[in-house]
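Please see the structure below; I have some questions.
Note that one protein chain is taken out, while the other chains of the complex remain in position.
We call the chains A, B and C, going by the order they appear; numbering starts again at 1 in every chain.
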């Protein structure tokens, strides 16, 4: 019989919905030793918290996350707040002996992240960061192909995350829905928000990055701030690109922007190996592009693999070949893996420690952009 | 406050899962006057029914659908059985005063369908047939564009539904999961299974079909039957193609097969109008192809619209631009529309009567294939 | 050393240019036993003929094709006139002992075509029809793959040729550049102009067609005639679709129209076999889509083969991998094959006899459209 795992969710924004959907759905499609129970949702605004609880079936509501941590009936705390609150909550939750699931990026910077890693490891609580794109079936499939050595030596890694939603200078910063433009809440702009995803996937698939050379830009210098009502300097990076060298000798380019007209959420990655290459993009997330030099010469070509078969990662749990799943399923898979990790006592990644590696790269990127120098990654 | 609508589901196969998921999920994403309650699931095998109920949260189990119909706590009956059981159950359900939601195709043939329409209309019960592809956002968007006159006069309609899963002659027919190959259970092969979807969408978007000229083929003539254990003649059509003339003067080609190597569930449609054209396919269901002759000359081209914006049909209920939903969401939308139709007393299509039109076309297609003659559609 | 082959070209329109370019270019890229010499161009309008000769380097001009046939210094006659002149010129040329290269379709109908075949075969002169799309490298590659048995048993053949240039009712018919809309000059509309290409390729790759069921439509019923200056009934078919059964048991759908908004010259073909499938389209003529079921399961996908490698058909004569050739090169290849056929005394197809098979199919298609009946192909 499956055991309950009582979830206490903090925050109810976009990610609160994505996680709640995953918790609500996972047991319908996966046979697991644990099943999540939506025990409590916590938010400062009691009315909104209640409405959210009603819609998703949370059993109770808290308005102070400290109270949530005190409750005995909460097994795991899920942190869906703006980035600047991750550290304090995560450390307190670990101290309270709760499992911690934290939205990405782990922290405002690596220094914060180190403390968070210390806390969860000292407390010995299961922990995970929501780098959900690892669990898109096509991305997991790519990871598996590289890990199986199908590409041979890797020469190149390329990743981009392109959006276009902040081009208008009339868009304000700060507050609900727009805290990602506010450096005080977000820490950085596209680097922590978007490149962090690209970096997490890259480290996971292709190993560590040695050093980077980066540039950042803020195209719109001032925006009205929703909390003060005044025009304020924009502190985040609107765009960031960097060169990198991996420890395995491969070269990489990374780029992210919110000023790429025509791209909504175009996370792309490509890996070129000695024998084969892989490409993927989030706008067609159910497809993997695959080129295999070992194919018969004149018949070589990029294959567009429709990753919807029963023998593709995770897909045996869903429908039949040809019928696609979407964005939200990556969270379902992450919950499933987390629960399976609990049962097997083999934690599902990325753990806080894994995610700290991404923070080191982000820090190096931002530092390089500031100094104009190649910057080594790491403590 | 939202009112409960108690669902009694009959069958627990592929479609049972798809519908259950829709019922479980709809209230999380849509604010509606009714919310479905998973009251009972019915299947002959009590163990399997119980397991299904446990997984999806159905409150109770029945093993005889006649008992289900007798229950006062069931508002709506959902028929997810093989096609040959639709008629009897639907008519009994209507007589019992239940709303009826029936998997497609409505019936084994139009004659059966007429009786089913009579039954639900006489009983005055809300009714619907699960032609779910209407509710893929890109397809609904296409419908809206045509309805708004954006294409002008329609010249051509083209639809195909291509699969490749029955090419092996070793695949048996009959029984759980394979009843679609058994003429006794399915009525027909690709015509009722796949072309019925294409026809439903076509009639809905482009109006009535006047007449058809069809051909069918059964490539593998005998298959082992799972129920008898013997090699038996295959009675279904493996492939079917037909020419059609719509009442609005446009010409059409339709084709379906389970022998198109490389295509898993490739439902495609294209509409060519005086001013613009539309194309869509199920393998990339989140995209709509759009060509507009009114664009500035040298800049004309087919636009690949990523149908994930808040102002695209249904998409305001889900995530943010760029983040795709999948196959299962079409069922969620259909439930949402059904519930909204209840509240507004304006039934959501396709009703049984709508779906009967598709049966008339299917009958004409199969008759034309048999006689080798152009055949008029209708009673 | 390469021997001269003196060309006498009749007509100087679009095809006159395409053929002249092929003759002028072939020896730069192919080492052959013969090289074409642009000896004479023939057209009724002496000024235009002279201008064309000057531009392309024809050595002389004729204004009466009968005079051209009398000249001893002409080895081969190339017929680029409207369809209604093919028969008379071709038969006279054969009688005059000239090789005959004739634009497609061979003739106004099969009856004419039979006489033309008789004439060239009686005269024993090399002859060829310009179904140039056979010589697109990707199409030749497709032919070779099927011929090598790579697809196994063929289940389906699908071809379309979609255009949109005659949608406007203001477009006149008849005369220079628009004779294709004039039944008196063209014989038929899209059937002879566009479907003839699809049929030629299909017969060549997939063998004979047994019977067909067709429909045609003329959307614009009257157009101003350029020769009379009056509104006249349009005698051609604007659109034509047909079902077909091949002798090898495969099913086919064919369709052509000039009313498919957004498609300029979209000739597409797809072949589904037991083991593999192929697709190609003229808008991206340098690519072949290939699906091979023998690929490792989870890695199966449609390959987009960039047909530009040295080991692809014809491509060793051109540039380097990745660098595409275009439409005009199909004519260069056809000339090269014709010249090589001469040297090896093994005629390059399609000969007049080959092309007569296409006429039989066209005749059956047009007859079926008129009678509404399935119609057998052949004498």
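We adopt the following convention: a contact is a pair of C-beta atoms (placed from the backbone, for glycine too) under 8 Å apart; a residue touches a chain by one contact, two chains touch by 3 or more.
What you see is a predicted model; the values in this text were computed from it and never measured.
One of C:12, C:56 or C:219 touches the chain omitted from the figure, and that residue is C:56.
Remark: the omitted chain is touched by one listed residue; of A:51, A:215 or A:299 this is A:215. If you put the hidden chain back, the residue from B:28, B:210 or B:300 that touches it is B:300. The set of chain B residues touching the chain not shown comprises 141, 288, 290, 292, 295, 297-306, 309, 311-312. The chain not shown here touches chain C at positions 14, 17-18, 20-21, 24-25, 27-28, 55-56, 163, 165, 263-266, 282-287, 306, 308-309, 318-329. Annotation for chain A: contacts to the undisplayed chain at residues 151, 155-156, 158, 162, 164, 167, 213-215, 217, 219, 239, 241-243, 245, 249, 251, 253, 255, 257, 259-263, 272-277, 291, 293, 300, 302, 372-374.
Methods note: only the chains that are shown with their structure count from here on.
Measuring from the averaged C-alpha position of chain A to that of chain C gives a distance of 55 Å.
Rounded to whole angstrom units, the spacing between the C-alpha centres of chain B and chain C is 42. Centroid to centroid, with C-alpha atoms defining each point, chain A and chain B lie 36 Å apart.
Counting only residues that touch two or more partner chains, chain C has 300, 302.
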